[in-house]
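What you see is the complex with one protein chain gone and the rest in place.
Let's turn to chain A:
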Amino acid sequence: MDAIQHISPYLISNYVFPNDIHVHWSMMIVLYPYITGLVDGAFIVAALYYVFGVEKLKPVARFSLIFALAFLCCATLPLLLHLGRPERNLNMMITPSPHSAMAGFGYIYGISMGVLVLIILFIYRPFLVEQRLKSKGVMEILYRLLTFDSTNVSEKSLNMDKKIIKFLVAIGIPIACVLHGYVGFIFGGVKANPTWSTPLMPVIFLFSACVSGMSAIIFAYIITKTFTKQKIDMDCLKILVNTLAGFFILAFCFEMLEVFSHTYLRSGYHHMVEGLLNGPLRDSFWKYQVLYFSVVPLFLLGFICLLPIKQWLYKFTAFITSFLLLLQVLFMRWNVIIGGQLMSKSARGYTEFHPEWFDKEGIVAVIIVMAIPFIILFVLGRIFPFWEKDSVN
């Protein structure tokens, strides 16, 4: 009790409402925005090439799309594991409540998935047509399906494809933004939780999604190219890192603005959240999210973006920075979702959360859920080659 008194003079008895002792949204709900964030960020990388014509991003554009698809396939998995009655999950589609933010998830998710799959199929069409003509049996049927049973790869047809791709990616960008902004809104729309209830929440989620997705692409690009002993396109990597730096500065600024503006205002919000950030979240917020995984990468990004350094050092620093930023976003999700629930609605105390290993939402389940997209990515890689040089184009 002394420690709590030290944190905030407004908390005397550290009283938690009896039903607030349980943290209802645990690890799976941390993963849910994390995975959708990776999808959105990766999609933005592809969009920069396909819509905005950033030619230097061509080497990673297709990989980004397949990466986004692999993770999008698993975006619902944490939610299903979290539900008390997962067998009723389709109720969300059958009897949706028009008032609920969460009711839109199935539709927004479905549209995102449809658009992404179509984009990939159109982009890979020439390659898929070629594979179809080469393959037999089951694979032929698969390629027939994937090419819409068309073998037309004439110049006219390919030009039409390009227009379709541009249109799909163009509508895909707002859909990707809606998907993750909407995930942020699900939290921001909970007025009973002072750490969530802010209009900035969707914006913070959106920018951090871009950061995590881009970091994942940089990380995966460097690691796969290094292990397969292929050349890393430095122009592509540099533009990726520069874009990541821009998005991260925005994301970090918004995250800090949210805290510091309330600290300056010293409103009721501040007095409630102050104890949380300086108490149960002191390490995970200030030490890890802010210091180790935000300030350090910020300096590293400044270092590689502004100074002329050797290629190997650039690649190494970019690799480390992207890894730190992946952790930054994970910690940010944890601090928002778990942290927000640690503060009782009594505004008089904090509960505790200790993840279990073998729970339905435990650490092992988290590892499995995070491993599945990589397995899907590997399988997709067999059908849709990631790197441009493998294409018939």
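Keep this in mind: a contact is a pair of C-beta atoms (placed from the backbone, for glycine too) under 8 Å apart; a residue touches a chain by one contact, two chains touch by 3 or more; residues count from 1.
Quick note on the criterion: contacts and distances are computed from a predicted model.
According to its UniProt record, the chain left out of view corresponds to "4Fe-4S ferredoxin iron-sulfur binding domain-containing protein" among "4Fe-4S ferredoxin iron-sulfur binding domain-containing protein", "Sulfate adenylyltransferase subunit 2", "L-lactate dehydrogenase complex protein LldE" or "ABC transporter permease subunit". The omitted chain makes contact with just one of the residues A:N193, A:T224, A:T263 or A:N278: A:N193. The chain not shown here touches chain A at positions 12-13, 15, 17-22, 24-25, 79, 82-86, 88-89, 91-92, 94-97, 99-103, 105, 186, 189-193, 196, 341, 344-348.
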